[in-house]
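Shown below is the structure under consideration.
The complex appears here without one of its protein chains, the remainder shown in place.
Chain nomenclature is as follows: A, B and C, assigned in order of appearance, with residue numbering initiated at 1 for each chain independently.
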Amino acid sequence: MARVVVDVMLKPEILDPQGQAVQRALPRLGFEGIADVRQGKRFELEVEGPADDAALARIREMAETFLANTVIEDFTVRVEAGS
Amino acid sequence: MARVVVDVMLKPEILDPQGQAVQRALPRLGFEGIADVRQGKRFELEVEGPADDAALARIREMAETFLANTVIEDFTVRVEAGS
Amino acid sequence: MTARVGVVTFPGTLDDRDTQRAVRVAGAEAVPLWHRDKDLKQVDAVVLPGGFSYGDYLRAGAISRFSPVMESVIAQAKDGLPVLGICNGFQVLTETHLLPGAMLRNESLHFVCREQKLRVENADTAWTTDYTAGQEISVPLKNIDGRYVADARTLDMLEAEGRVAFRYLDVNPNGSLRDIAGITNEAGNVVGLMPHPEHAVEPLIGTGRTDGLGFFTSILKKLVNA
């Protein structure tokens, strides 16, 4: 079993109200010095079998067509260190 | 400026309906061999100044009290490589 | 002869029965369609109703988009089958790319339920001929992922081609770009909007107005006259 992580973030040009809401709240909670916050999604996939190139290619396709909506989102795929 | 990433995931024992729905959909889309999917949140924070120990300690506190709901979620904090 | 309008039920669809009622109130025949069936039962038009299909998990509409019924809907929509996506149905249509753009969480981050004023900008689509361009209507709106976004080029194109079909008036309830409440494809057969015309077809129920009925009478007339 290997763990593959897919991170999905809104494209930089898309307004991220969730991230903004977090950022706006921080000073009120006493946390200063955070210039920007973006909020996205993280998927942890447990892959049966090895996370080899073939598996990663399939997962990249899965991210492209399904996990991310590429009209608004970018994604990255990586094998979790230590798995 | 440094970028710090906070990953927030539901604790392993907590039901993750989203991850489950994603996993159930995969075979229908022709993606086999994924044993489990968990879905969480990823926060990218742009920190003014260096991401030194003091800054990370503050961010860890922020994650603990605000970004994550530690009743049901775990989190990790790390400096994004290359930033 | 009356028209047969299919209403799709996905797991988690909520407004299917309301939509069937709206179709009937307009005088057409409502035909239930099931997400697992490719067969569209020879309907003359299809409505993808509102709700939380697959719980809106992942992204609203993202999982439903891959259902067998959608394979047929996508194929036939490209051949001119009239398709209306309401709320979650609109989200499904953007996920399938039958309509451009995407839907994000409301700017307020909250679910919002209100009576919403709209302007019908395009009265030439398959679903809007019973309105006049510029007509103002009020129908219920209820969503949490209703903020319509697209890149500037797409938005400019939509505007230039008259494909912004509905615009929010008075209040932009979710932060949609350019106050867009609904759009149409180039051919005018595929229309999607966030507000809920099917909840405004009977006096007394809901807002007590019948401003939404025009969607269903429009399609009926089009089909019967065809």
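To be clear about the criterion, a residue touches a chain if its C-beta (ideal position, glycine included) is under 8 Å from a C-beta of that chain, and two chains touch if they have at least 3 such contacts.
The rule is simple: contacts and distances are computed from a predicted model.
Its record in UniProt calls the unshown chain "Phosphoribosylformylglycinamidine synthase subunit PurL", which is the match among "Sarcosine oxidase subunit delta", "Segregation and condensation protein A", "Sugar ABC transporter permease" or "Phosphoribosylformylglycinamidine synthase subunit PurL".
Across the entire complex, contacts from the unshown chain go to B, C. In the complete assembly, the contact with the undisplayed chain comes from C:Gly51, out of C:Gly51, C:Gly146, C:Gly175 or C:Gly192. Of the candidate positions B:Met1, B:Ala35, B:Ala57 or B:Ile72, contact with the hidden chain is made by B:Ile72. Only one of C:Leu14, C:Ala123 or C:Leu169 touches the absent chain when the whole complex is considered: C:Leu14.
Residues of subunit C in contact with the chain left out of this view: 11-12, 14-15, 17-18, 21-22, 51-52, 54-57, 110-114, 140, 142, 144, 196, 198-199, 202, 204-207.
Contact between subunit B and the absent chain runs through residues 10-11, 13-17, 20-21, 24, 69, 71-72.
The definition used in the following text is that only the chains that are shown with their structure count from here on.
Centres computed as Cα averages put subunit A at a distance of 8 Å from subunit B.
Averaged C-alpha coordinates give centres for subunit B and subunit C that are 34 Å from one another. Put simply, the C-alpha centre of subunit A and that of subunit C have 30 angstrom between them.
Under the contact definition stated at the top, the residues of subunit A that touch 2 or more other chains are 66-67. Among the residues of subunit C, those touching two or more other chains are numbered 58, 66. Residues of subunit C that touch subunit B in their complex: 54-55, 57-58, 63, 66. For subunit A in complex with subunit C, the touching residues are 10, 13-15, 17-18, 21, 66-67, 69, 71-72.
Across the complex, subunit A is touched by residues 1, 7-9, 19, 22, 25-26, 29, 31, 33-49, 55, 58, 61-62, 65-67 of subunit B.
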